[in-house]
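Heads up, one of the protein chains got dropped from this complex, but the rest are sitting where they should.
Here the chain labels run A and B in written order, and each chain numbers its own residues starting at 1.
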Amino acid sequence: MGSRTEVGVIGSAVFAPRDPGRMSLEEALHAVTKHALHDAGIGIDDIDGIVVAANDQLDGRAISIMAASGSVGGVGRDILSTPSGSEHAFVLASLRVRSGMYRTQLVVSWSPLEVDSISETQRLSNDPYYHRALPLDDLSSHALQANALEAKVPGLRAAAVQVTVTNRRHGALAYPEYAPAPREAVLIAGGKMLRWPITDAMVSQPAFAAVALVLASDEWISGRGNCKTAWVHGLGWATETAYLGDRDLSRLPSLQAAAAQAYQEAGVDAQAPKFDLAEVADATPYQELVALEGLGLCPRAQWVDAAQRDAFGRDGPTPTNLSGGALSFNPVFCTGLMRIAEAANQTRGCAGAHQLPGVKTAVAHGASGFAMQYNTVVVFGQHSRETTQ
Amino acid sequence: MKAPRVGIIGIGQSQFKARRSDANYPELVREAVTLAMGDSGRSLDEIEAVVYSLAPDALLGIGNAERLGVDAVGARNKRFMRINTGGSTGISSLAAAHSHIAAGACELVLVAGADKVGECGDSQTILNKIWDPTYERSLPLGTITMLAMSAIRYMHKYGMTQEDMARIVVKNRAHAALNPNAHLRAPTSIDEVMHSRMIAWPIKLFDACPQSSGGCAMVLASEDYIRRNGLEAVWITGVGHSSESYYIGDRMGIGYSADHADAQALGEACSRAYKMAGVTDPVRQIDTAELYSPFSNTEFHAIEAAGLAPLGQSPRMLREEGCFQIGGRNPVNPSGGVLCANAIAVTAMVRVAEAALQVWGRAGAHQVKGAQRAIASGNGGDHQFFGAMVVEA
Partner (left out) sequence: MELMTRIEKWNITYQHALGETASWFFAQIRDHQQIYGRRDPKSGRVLVPPRAFSDETLEATREWVAVGPEGSIECFTIVYEAFNNLPDPPYAFGYVLLKGADTAIGGFFRGLDLHDAAAAAARLAVGTPVITRFAEHRTGDVLDFWFELAP
C-alpha cells in the first residue's frame, strides 16, 4: 500500500480533583492540558491542532468551546469541537493526523457538575414534537434498553449484578479514591430501584473529570524517539437512529458496523477477535454486555455463564474494564474518551496500579446518547502496523 | 507532504427565510440533503460518513439536536459526528469532512445542517450566554454589541464612517437581489441604511444580518472516487483554521497580539489555507471571496484578513475604486453574504457552497465572470474561531 500515516497516542491525563468547587472549569482544563503535554514530553508549541468535546447544557455555556479554548492552548491554533461525543473528538483528531496535514493533535473533553439537574439537561435532548414531556433522560433510556435485553436473555439480571461486582473490584484497584459505590453482590442486587430494572447500586454517581490525550504521527514519533505509544490500528464509529421507538433496543447494529470498520482496518478477524483487554461503555452493566457482544467478544448466549465464571475479570479470558469503568468512576460526558484513554494507557504500559502485564493489543469502545445511540471503536496495538506487517 | 485534493460534487441550500412553519427542524435538514444528493447524482446509500453542522443547541431549543438529524441525513449505522464552533460551524464541518477523506478513511462524505433561528424568540439572550459566567455574563454582551465595539475601534484606527458601512450593505443587497437563495433581497441605498433604527451604536438595523431559517448540505468526495465515476467537481485545495483569545479586552490595551478592530486570526486561517493551496498573491489569484460577515463593518476587516486589501484601506477602495463588487476587482460576497442570509448553524457552509458555485460557473445571475479560484471564510464564538477554505475549478 505505500507509506500511510500511522497515528499513536503518546500522552494522556485525567484530572479529577477531590473538590472540583475550588477551581473554575477553565483552570481544570488548563491543568489537564499541562498534565497531558507533560506525559507526552512535549510543550503546547508542538501541538498542531486541538479537538475538544463538551456539552453546552452541562457546562452552562452556550458555546462550550469558547472559554475553554484558551485553557487548552487554542489561541493561535486550529481548534474544533465535537459536542456529539467525547469519543468523536478522538476520532476527528486521529483523522486529522492521518491526513498528513497535522503532525500532532490534542484531544480534551470534560464533564462538570455545576448544573442543578443533569437529568433535566439530558431531557432537553428530547424532540419538542413528540417526546419532550416524557421523563426520558439518559438513565431512563438505559433502563429501557436493559428491559429490552432482559426480555430476550433469561437470567440476565444476575449477570448484570456480577458484571457490576467485577467492575467495582477493578475500580477499587484503579481509582480507589473515586470508587465509593457498593462492591458486594448482595448490596448491588438489593439496591434501591431507580428506573426498573436499574438500581442505584448498578450505576455510579456523576463525577467531575477532564480527560486529555495527545496524538502524533509515526513520522513525528520516530523523529522524537522514546515515546510510550499506543498505535491506532483501527477506528470505527456509527450511529443508531434517534427515536427509541424506531429501534430494537435489544440490538445495537451501529456497534457492529463500527466494530466492522475498525476490525477491517486493523486486520482483526471479525469472526474471532482477540485482544489482551477491552475497555467498553458501562454506564450500566447491561451496556457492558451488549458492548462485548457487539465487539464479537461474548455473544449473548454466553453472557450469564461468562459473568458467573468471572470471565471479564482481570484474570479471566476476556479482561474488561480494568479501570473499573463508568460503573466505578462516572464523569458523565467524557466517559467515552476515558475508555479510549484507559485502553491506550494499558497498551503503552502506563496504566499504573491496574496495569495488566504484557498488553499488546486492546480494544476501546465508547457510547453516547440515549440507549447507546453513538458507538465508537478503537483498536490499539503496541507496535505500529508497518512493523507488524 | 502535500495533502490530497478533496472534491465537492454536490451542493444544496434552502431559500432562506425568517420562518419555516411548514417544516420542523429535521425536515429542513432533509430538504438540503435531498438537494445536495440530487445535485451530486449519487445515492444516499453510497455516503460513508456524515459530518453534521450545528451551532448552539439552545437556538433550536433541542439539546444535542444532531441526534434527531440522523435519519434526515441517512446516517443510520454509518459514521456520524457533529461539529460546533459557533458561527464558523459550517466551515469547520467541511474541514472535518475534508479530514475524513484526506485521511483515506472515506471516499464520500455528506456535510449537512439547518437552523431555525427565526423561531427562537430570544436569540440575543442565548448569544449572551456564550460569555463566561465569571466576568462577563453580567454585562449585556451579545454578538451585535461585541461587533459594534469592533466597529468603534476600526473607526478610531482607520477612519471608517457609518456611510462606509452603509456602502457594504448597498453592495451586498444588490448582489442578493441576484441570488434566489438569499433572505434579504431588496436593494437599498446609503440613505435608507443611515435612517434605519440604531440598535447598538454604530450598528443600525440595516447594518445587521437577519435571522434566517433554512438548511445547507454538500457532498465531498475523494479524487479517486470522482475519477472512477467520471464526475464533475470543484476542488478544496486549501484549508486553515485559527483562533484568538476569548477575552475581548485582551485584544486592546497595551501589548496586544491581536486588535479587536481587525481579524488577525482570520488572517492566520486564510494564510494557512493559501499556503496549502499555493496562493501567494491573493489580489491576483483569488477571483472572488465569500467572507463571513454578519455586520457591515466586519466585512472590511475580513477583506483585509483575506489579503485583498491592506489593513484599513478597504473602505476607501470600495468608496473610490469600486472594488469588491460584482464587476469590480475582487468581488466579495457575490451571494449577498451573511448580511443577507444567516442561518447560524450553516452560514459558514453556505459561504463555501457559494464559492464553489462561483468557480463551477453555476452561480446564475450572481456569477462572477470567469471565476476559477475563490476563498470562503467562517467566524465563530466572540470573533474567536476562524476557518478558511480555498476552492478551485
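In this text, a residue touches a chain if its C-beta (ideal position, glycine included) is under 8 Å from a C-beta of that chain, and two chains touch if they have at least 3 such contacts.
Being a predicted model, the structure only gives us computed values, none of them experimental.
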**Prompt:** Looking at B:25, B:80 or B:246, which residue reaches the missing chain?
**Reply:** B:246
**Request:** Check the options B:152, B:178, B:311 or B:393 and report the residue that touches the missing chain.
**Result:** B:152
**Options B:31, B:66, B:136 or B:268, residue touching the unrepresented chain** = B:136
**Request:** Determine and list the subunit B residues touching the chain excluded from the picture.
**Result:** 21-22, 58, 61, 121-122, 124-125, 128, 133-136, 138-142, 145, 148-150, 152-153, 156, 197-203, 245-250, 252-257, 260
**Contacts of subunit A with the absent chain, listed as residue ranges** = 20-27, 30, 33-34, 44, 57, 60, 69-71, 73-76, 114-117, 120-121, 124, 128-129, 132
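Here, only the chains that are shown with their structure count from here on.
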**Item:** Complex contacts: residues of subunit B adjacent to subunit A
**Value:** 1, 3, 24, 52, 55-58, 61-71, 75-86, 92, 95-96, 98-100, 102-105, 126-127, 129-134, 239-247, 265, 268, 272, 276, 380-382, 384-385
**Complete:** Per the touch rule, the subunit A residues reaching subunit B in their complex are 4-5, 24, 26, 49, 55-57, 60-67, 69-70, 74-85, 88, 91-92, 94-96, 98-101, 121-122, 124-129, 235-242, 246, 253-254, 257, 261, 369-370, 373-374
